[in-house]
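As structure tokens, the structure follows; a few thoughts come after it.
Apart from one protein chain that is not included, each protein chain of the complex appears where it belongs.
The chains carry the letters A and B, assigned in the order they are written, with residues numbered from 1 in each.
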Amino acid sequence: MKLNRRNFLLVSTAGAAGGAVGSMFSPLSWKLMDDSSVWSQNWPWTPVPLDGEVSFEETTCALCPGGCRVKVRKVDSRPVKLEGVDGGPVNDGGICILGLTALQLVYGPARVRTPLKRAGKRGEGKWVEITWDEAISDVSEKLAELKGAGQSKAVGCITNGAKGVTSALFARFMEAYGSPNHYWQATAWDSYEENIQRTLGLNGSAGFDLEKADYILSFGAGLLDGWGSPVRMFQAHSKWRENHDAHVTLVQIDAQLSNTAAKADKWLPINPGTEGAVAMAMAHVIISKNLYDRGYVNWSTTGFRDFFRTVQTEYAPEKVAKIACPVQKPEYVKKWTEELESRAIAFAKAEKPLALAGKGNGDRPVSQAELNAIQSLNALVGSINREEGGMVVIPDADKYPWPPVVLDADAKGYKPALVTTKGRTKYGASNLLSNLPKAINAQHGGLKALLVAGANPLYTLADTEETAAALQKIEYIVSFASQMDDTFTYADIILPDHIYLESTVDVPTPPGFAKPVYGLAKPVIDPVYKTKAMGDSIIEIAKAMGGTIAESFPWGGFGDAMEQAMNEKWNALDSDGVYVNEDFQPEKEGIRFRFFARAGMEDRISLQGSVEKYPLVITPCDTIRLSTGALADTPFMVKTVSDTKLKKRELVVQVNTMTAQQYGFKEGSQAILETPVAKATVLVHCSEEIAPGLVGVPRGLGHIAYDEFVGGKGTNYNTLISPVQDPATGFDVAWGIRAKLT
Amino acid sequence: MTETQGHGNQEGHAPGSKFGMVIDLDKCTGCGACMVACMAENNVPTKPDETNKLDTITWMRVFKLSNGKAFPDAETCYLPRPCMHCGGKHDAGHSPCVSVCPATATDYSYKTGIVSQIYTRCFGCRYCMGACPYHARYFNWWDPKWPADMKNYLSPDVSVRMRGVVEKCSFCFHRYQRAMDLAYYEERELEENEYQTACTQACPAGAITFGDLNNEDHMVYKVTHEESEGDEILRGRTPFRLLEELETNPKVYYLSGRDWVVKAGNASVREEAKAVKDTGGHH
Partner (left out) sequence: MSGPEKTQQNGATHKKEDSAGVFAMSLFAAGIGLYVSLFVGWLVLPELLYSKQHQPIDFNHAIHMEQVDGCTDCHVFRDDGTYAGAPTLSQCIDCHEDVQSVEPDPEDENYEDLMKQYKAEVKFVEEYVANDKEVPWLIYARQPDCVFFSHAAHLNSEKFKVLEDGKIGAPPVEFEDDEEPEDARCNMCHMAFIKGEAVPFGEAESLPVYEENRITTYSRDIWGRNFSGFNKHYYDSAKMDDCAQCHNDQRNEGKSKDACFVCHK
């Protein structure tokens, strides 16, 4: 046999054929086919979550003041999900969209994982990791240096409200340090506190027995848009809908068809900013028809005669309709006025009527004039301190039984706060944070150092440019943020806080709740990163400073301070995580409601900008899917935001179809939204849910920091507006701003 | 019964369970907790940009309906949309999606009435997405990502999906598996409250009721059967289902006191459809 090309091919073909036949009788090809298909089903980069023993641990959610009892589901020691706790006094099994996503705050890319010190220029985003010892001594040395130079009042502090042990520790630090410049941002609930002092002479917060009320007039309060304790509000709403014996009516008086208005039995559209006037018109109807509660008005109020006269002469519904009715067509105005009258009558005739205020989700203050008017309605129908379904005053909690603050000579001396108060306010200048940026920018050497604890002023204050300029003037900014928030970008040093799941946090009575309830969050997971509870950080800073400041903080740690603060509530809180004062009775004896005669129209808060230059009015849109406070949305929450609010990286504004046509815009048109303070590129959404002439701007977007999921999306509403002071309190009560769309 | 075909038993569901849902649209406030509870429960990832609602994965999606009237007569209503777990005609298991799947990656369970989706079996042809009239199915156009340490909160009860497969609401079937595990362990029957979906549990308004449509003790049975004591909940409202005229026989019922909402759900044909169904049953 010759080995030529032909034979070679023949033989090797035969060999291959033999091999092929053999492979049919060997499992090779079948097995490899099976294995490779299995392989293609399990890419190594697709995570396989570890299994383990499931357990549940209960705590109190501290992401908002809502006070919901929640439980974390753990697989071994790993938290995987949050759920509501059945029987929780505020939320009974429910949980909100933010509470559900707390684990994204724990593990997300925006979390601050270790103390940081600024390396580059401000805003450059360059940081070096430092140890906790370095962080504490850095802050305490800087503060000691300022105090030593007689500059103690040049240190400011911003907390997230005044309530709770952490805020109290910061307030205490400022007192011992000797600075009057401790601030927080006022909300609608601060407005209520002021109003309770003015109209009832009491120190307390507003509570509403909404579960028992049967006729509710809501003046722009976004009851289902995040107002009060959101889960409790959803449950109250469901209770109204379930009530078989007596139908509960919700009338929403609102500039737009908010979620609350959409769920209301009746939406009475109004021009924004006319809530007070509409309330006065309703008072006019109630008084004219003689439907007011004579017993309550005669025995438990003062100033009715003047009020009566003002209301009768100035607030006839027809007159109010001229400013408040959003469509000025005669037949619609007539219908609108009739509606207002019939609702006022039904309100007065109801067994347990209740009127409420609070712009949108309630984190913006309401003017005293407006509140006076709305509270007058409650007084006229005897809803104040009524047995059931009324408005009650939850008295302020006693001061924590801590040892007195130790003051040195410097701290004892009187120093005026940087922000001056115009009106009389319960907390002095403290809740006038909205005025701080102007005060810093106006004065030479306003603040040299600033502690930002649980607040995000760069985001939440109106007029971002002004706030940024003020922050830029401060030499040394300490942030206690757990997330890389907007203000974080201006900070010089970060002492990152725990997330409440890793920490002990108290949650005082949620806003609007009709009974005193106190919640406590206890650590249910080990701290994941090198973070520390803010309370512990400030105690350590105080101790490092020595002297009277250290003496003012005699506790071993935050836990001790907490236990002492909670006093007799501690045992209940420690074992159950929650304390409810079931026997609570509001103070009634000798309490008289004072009617304010000059209320409503003449005190209407006017906006910045001329009508000629800025023909439109911006009004904010609140939704519970967009978090507007110091804490931003989580990635999952952003995912649920409608594409009629955010499209790619652009803000979408709501404009009435007619108005859009008038200015030549179609659905999805790009436009420039300009206000007296800022300009932004937006997309137009043509909507029938908003009155002509308005531009609905969703709040809660436009964060400049955070991660790719949350930051850089849309425009911050606060950037577009500027503060307008309430003449009575000095709070920023801007309910919008004039604008134009080009 | 001539139209009834296939491997299922001829009576449809009678012996087994048939899990379903009743959603009270008058209670739903559109807060979105159900959507997020679902994402957290089922290891659904999130992308940096989720504003293109055609490629964003939301097993449970809350739609906003409008009555189409001009300001100020406009009304809106939210409508949560999970997978409808269609039974098809006579509950024979001919769900639109199951019928078209070439890979048997999705099938119909006659014991629970749940339409499954097996990710490892799916090869991404997306026929089912085209077939589903409710847009309840979603395609993984990208590999899922959990940056930073977000992988740490993933649940072991639900498989993580890869790029190139379709996924959808499973009525939290893993919760049924867990509940059954315990029931087997304790050698007893499953209780109504033991198997509840994540959205039902989370809904702060209590708008969602979940249970066995075949079990007369369950609330969903009471609400969906006229003769039952569901009246208290119904308050004169008639439960309707989406696109009922397609005879997909969905297991998600809706309640609304507003006519325009009922019409928007396309249940205006409900009366006709019912008549057809009745005669069809006696052939």
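To be clear about the criterion, a residue touches a chain if its C-beta (ideal position, glycine included) is under 8 Å from a C-beta of that chain, and two chains touch if they have at least 3 such contacts.
The structure displayed is predicted, hence computed values, not measured ones.
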**Request:** With the full complex in mind, choose from B:D157, B:D212 or B:E244 the residue touching the hidden chain.
**Result:** B:D157
**Request:** Can you work out which residue in A:G15, A:G123 or A:G547 touches the chain that's missing from view?
**Result:** A:G15
**Of B:T29, B:T76, B:N140 or B:S170, the one touching the omitted chain in the full complex** = B:S170
**Request:** Touching the hidden chain in the full complex, which residues of subunit A are there? Just list them.
**Result:** 1-2, 4, 6-7, 10-23, 25-32, 34-36, 38-39, 41-42, 48-49, 53-54
**Asked** For subunit B, which residues touch the unseen chain?
**Response** 7-9, 15, 104-112, 114, 116, 118-121, 157-160, 170, 173-174, 177-178, 180-187
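Criterion: only the chains that are shown with their structure count from here on.
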**Request:** Compute the distance, rounded to whole Å, between the mean C-alpha positions of subunit A and subunit B.
**Result:** 33
**Request:** Write out the stretch or stretches of subunit A touching subunit B in their complex.
**Result:** 41-43, 45-52, 75, 78-84, 91, 93-97, 100-101, 103-104, 106-109, 111, 224, 230-231, 234-235, 237-238, 241, 244, 257, 259, 262-263, 267, 269, 326-327, 332, 528, 624-625, 635-643, 646-649, 656-658, 688-692, 707-709
**Complete:** Touching subunit A in the complex, subunit B uses residues 24, 26-27, 29-33, 35-37, 39-41, 43, 46, 48-53, 56, 58, 62, 64, 66, 69-72, 74-78, 120, 143-144, 146-156, 160-163, 201-207, 232, 235
